[in-house]
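Every protein chain of the complex appears in place save one, which is left out.
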Amino acid sequence: MLNKIMSSNKVKFSKEYLVVAQNASGRNLNVPVYRFVSSIPGPKVYIQSSIHGAEVQGNAVLLHILKALQSADLRGEITLVPNCNPVGSNLKSGEYTLGRFDPVNGQNWNRAYHYNEGLISEFAKKINANDSIDVIKREYRQKLTTSIEKRLENEWGLGLAECLNLKLQLMALQADIVLDLHNGPVSTRHIYVPEYAKKSAKYFNIPHVILIPNKFSGALDEATFCPWWSLSDSLQKRFPDSKWDFGIEAFTVEMGSQEVIDIDAGKVDADGILAYLSYKNYFEVPLEQPKNMTRQAVYLKDYKIMYSRLGGMVEYVAKPGQRINKGEVMARVLNIDELEGEGAVTSVNAPCDLIPILHFPSASVLGGTQIYKCFTNYFEI
Amino acid sequence: MLNKIMSSNKVKFSKEYLVVAQNASGRNLNVPVYRFVSSIPGPKVYIQSSIHGAEVQGNAVLLHILKALQSADLRGEITLVPNCNPVGSNLKSGEYTLGRFDPVNGQNWNRAYHYNEGLISEFAKKINANDSIDVIKREYRQKLTTSIEKRLENEWGLGLAECLNLKLQLMALQADIVLDLHNGPVSTRHIYVPEYAKKSAKYFNIPHVILIPNKFSGALDEATFCPWWSLSDSLQKRFPDSKWDFGIEAFTVEMGSQEVIDIDAGKVDADGILAYLSYKNYFEVPLEQPKNMTRQAVYLKDYKIMYSRLGGMVEYVAKPGQRINKGEVMARVLNIDELEGEGAVTSVNAPCDLIPILHFPSASVLGGTQIYKCFTNYFEI
Amino acid sequence: MLNKIMSSNKVKFSKEYLVVAQNASGRNLNVPVYRFVSSIPGPKVYIQSSIHGAEVQGNAVLLHILKALQSADLRGEITLVPNCNPVGSNLKSGEYTLGRFDPVNGQNWNRAYHYNEGLISEFAKKINANDSIDVIKREYRQKLTTSIEKRLENEWGLGLAECLNLKLQLMALQADIVLDLHNGPVSTRHIYVPEYAKKSAKYFNIPHVILIPNKFSGALDEATFCPWWSLSDSLQKRFPDSKWDFGIEAFTVEMGSQEVIDIDAGKVDADGILAYLSYKNYFEVPLEQPKNMTRQAVYLKDYKIMYSRLGGMVEYVAKPGQRINKGEVMARVLNIDELEGEGAVTSVNAPCDLIPILHFPSASVLGGTQIYKCFTNYFEI
Partner (left out) sequence: MLNKIMSSNKVKFSKEYLVVAQNASGRNLNVPVYRFVSSIPGPKVYIQSSIHGAEVQGNAVLLHILKALQSADLRGEITLVPNCNPVGSNLKSGEYTLGRFDPVNGQNWNRAYHYNEGLISEFAKKINANDSIDVIKREYRQKLTTSIEKRLENEWGLGLAECLNLKLQLMALQADIVLDLHNGPVSTRHIYVPEYAKKSAKYFNIPHVILIPNKFSGALDEATFCPWWSLSDSLQKRFPDSKWDFGIEAFTVEMGSQEVIDIDAGKVDADGILAYLSYKNYFEVPLEQPKNMTRQAVYLKDYKIMYSRLGGMVEYVAKPGQRINKGEVMARVLNIDELEGEGAVTSVNAPCDLIPILHFPSASVLGGTQIYKCFTNYFEI
């Protein structure tokens, strides 16, 4: 890391570059790491964007967050890592960006973060009822850090996605609040929130909320909160009289559609994130208030993927965010072999009441393509 | 070819399948060929869609044309070939369709049609002043057909794109009117019209017209009209007292954005094509009238490609179809290495008055990416 | 299924086509299913090849097996499905075949087979000590079949890879012996064998054997043997006095390098498979004997992946199958930025005694690329 540059009175600002990979020309690939450190204690925040290379709007959001922070009274510290995947961001295939997975082996760039279940249960056992939250946090972070560092030093090397993920995770791990900025394909705004942090969901300006359980599937948000959730669950069982709240929250925020950047729209999303950070006492004076809006939520099990049964050309009739009743037309599939008759267009109907959150970004689909992801059994929060 | 199916009194309808390629499993790939043949003489029409695999909207247009033809009083005959590129239509790369070129060698699917300059000049020499247009057309078509068939039988084989193109061209060659239905990336409707057929441009419901010269660059429209244009030019010089009009017209029609199908919008484009065919006396009673609209045109030399100088994330501020004055902002490029200062956003300005017709469909661009195509020096027709 | 064609006296031969997917043109994609059914009872065998589209040599092996079967005295029945992935086989990207994963989402084509842990333990509970093996097999197969069929009928549809896998698995599930024919990138011949079937390993003509545990990771061999292994384990615990052997074996056979077909070499691999089937009493008179050869084995945990630490251009010095001692040079990485000095070439050394089994097929590697897979702690069997 290098290149410290500007700073205010109470708040030190720095910009550094972290090497996260090496390309086939043998050159280092790095990501910019912007950091504000306040002399006033407070929460530590980590935000990254574009781990999936085609999901670029988060970079516009970080632009506005960074501008707002330059004149704000911060507490604690914040680390911003835009365009955090220099491999995925640069892989064009045709006019689009092949940014979701490693082109060599199909590995999703957001599924190789580190999670060490054994470490968690082992650590939990050694805690005593009267250990202080701060000490536990410090020691646990140290253990988790060591576990990642050891993995990075693996004698046989490490896969590219895992290596990239772990280098970012080492930064995220030091934070109390972690935001991973994504986009859907063609998508309305939505956010993944751990069930225990449901209350926080209404501070973002995001109308659709997915509540996720304590289950690690490889993503950064899970890699961040699962170890703390498991730890507090475990301690709560052993010491039910204390309250074991470590104050760690992590979210995957999906801010509209991939392949698109809209700088002004980024301001709106930035404001929502600043409202959440205000609520979390990250500023001496709250910067933003959340918008007054209806927020619909589902449990992850009710966030359904609809796969196309047919191959063909699909018109996406149901738009992201629109309420659809059971039986209504969601999509129409054109069959070029039957243009002259009834079989020319086949409707795909909603199997139940639902809200489509995102749809596939191309009309051309093989059978078995994920054409929609939908809220079912949704409720207002 | 096989599978003749339905027919009316004066008009015979058939649907057949033409094998155009063979895949790596060794299976034949075919395209559907819909045909209406009227017992009343009239022009021959050929329309195909989706030679570029991601440009699918033409298939919706053909659906509506086919429906309209089923109850119309036709003259002559019409051949409709939807989804005419079974290789390009099926090549997914990430969520999008890699449909513009052969993935093996980069060959554009719309640049390998046949053009035999020697044949043209040789044929022209043998015409006499009093040869009838009909006889010339028949014999010329026969020569051109033979030339393509000979190429298809080449002892050393033929490249995939060329083979596909020639099999389609053998059908198009028999027609007086050829329409090749395309889409732009993110695009307003526009049409390529040979300069001599400028008058026809105002029958389509398309606001932007590119007038192209008699120069073959490999595409189907050029491959169709260039031989006739050259022939009539040559005869006009030798026999200036006669009028050498063979009545051949060919157009590339770009109906909006790729990767999208909108069945209802296809009706509007179908109506425009039917208005043009009505004007060409293809129906006993005109089916449609062209819309009353402003149509802007340019000569091909004034249809400018704007390349990005910078690599980065691009917001396309100027929208397709919008009039932009010299110096106005067309695009903004986000620089993730300079988010904290003035260098965060760089504007790309219009070098002259222009109308952007289409822009690149992805925010992520390397330097040297074609970000816009623009009308300059445009005029109303 | 259709198209029954030829048959002998005792053995019925049929060729049918099974639809496994639908492409973006809306056309069905099918696979050929060759089947020999003997009137003499015996084991049921299922062999498929090329689930990874670039791993084509198995098709040449099936050619020779099929020829041999045409004049053999079979027992039981055998089903052969060459080129079983019509999507993966046809996806070119540049000159090569992008055949390991779904290009839309990165899903490995050999990781979406069905495994229902709940069903297994539930079924095991209902067995009695004196239930006959045959009855258990029939009923268990019925349960597993129903479980897959139910999944295929899922109201929300199913992903393409899962759909393809399940349709193949429905056939494999009826067999006692399942062979899944693969290739490595640049690779020596090797075979994955469940630990309990170690004895069978020496009947194939394959010098490198990986012994795998009872753990399902999505592949066909595991999906085939894990349910039976778990069942017999469970019954063995409950009824230790009986022997619970269901006679089910499944193998992934890796027959050399991908992207290459060598018809004559396929004969050698076919002979090995026929030797194994002879040992399994599949023929009235054994067709082939296994070759006398040294076979090295490892447990899966000792089959190590070596990742490149550096990006750059790699020369693979250690050849597949060659014994390498700790510290010997395995690869050399060329650094084009340091051609003039010591840094031009960096050696990658073996971290322990090992046998490289396969290496990456391209010299151009990013850091974090899987450059070798190696036997460590290997032993003769």
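Of note:
Labels for the chains are A, B and C, by order of writing; each one numbers its residues from 1.
The working rule: contacts are C-beta pairs under 8 Å (C-beta built on N, C-alpha and C of every residue); 3 or more make two chains touch, one makes a residue touch a chain.
In this text the structure is predicted, and so the values were computed from the model without any measurement.
One of C:Asp262, C:Glu284 or C:Glu328 touches the chain omitted from the figure, and that residue is C:Asp262. Across A:Ser38, A:Ser89 or A:Ser308, the single residue that touches the chain missing here is A:Ser89. Touch with the hidden chain on the side of chain A covers residues 23-25, 27, 83, 86, 89-95, 97, 103-105. On the side of chain B, the interface with the absent chain consists of residues 21-27, 87, 93, 100-102, 104-108, 155-164, 304-313, 333, 335-337, 351, 364-370, using the contact rule stated above. Although one chain is not drawn, its touching partners on chain C can still be listed: residues 6, 13, 15, 32, 34, 53-54, 56, 59-60, 62-63, 66, 70, 80, 82-83, 89-90, 92-100, 185, 259-263, 313-315, 332, 334, 336-337, 339-340, 344-345, 360-364, 366.
One rule holds for everything that comes next: only the chains that are shown with their structure count from here on.
Of all the chains, the one whose CA centre sits at the greatest distance from that of chain C is B. Once the centre of each chain is set as its mean CA position, chain B and chain C turn out to be 47 Å apart.
With each centre defined as the average position of its C-alpha atoms, the distance from chain A to chain B rounds to 43 Å. Chain C has its Cα centroid 36 Å from the Cα centroid of chain A. The set of chain C residues that touch two or more partner chains comprises 23-25, 27, 93, 104-105.
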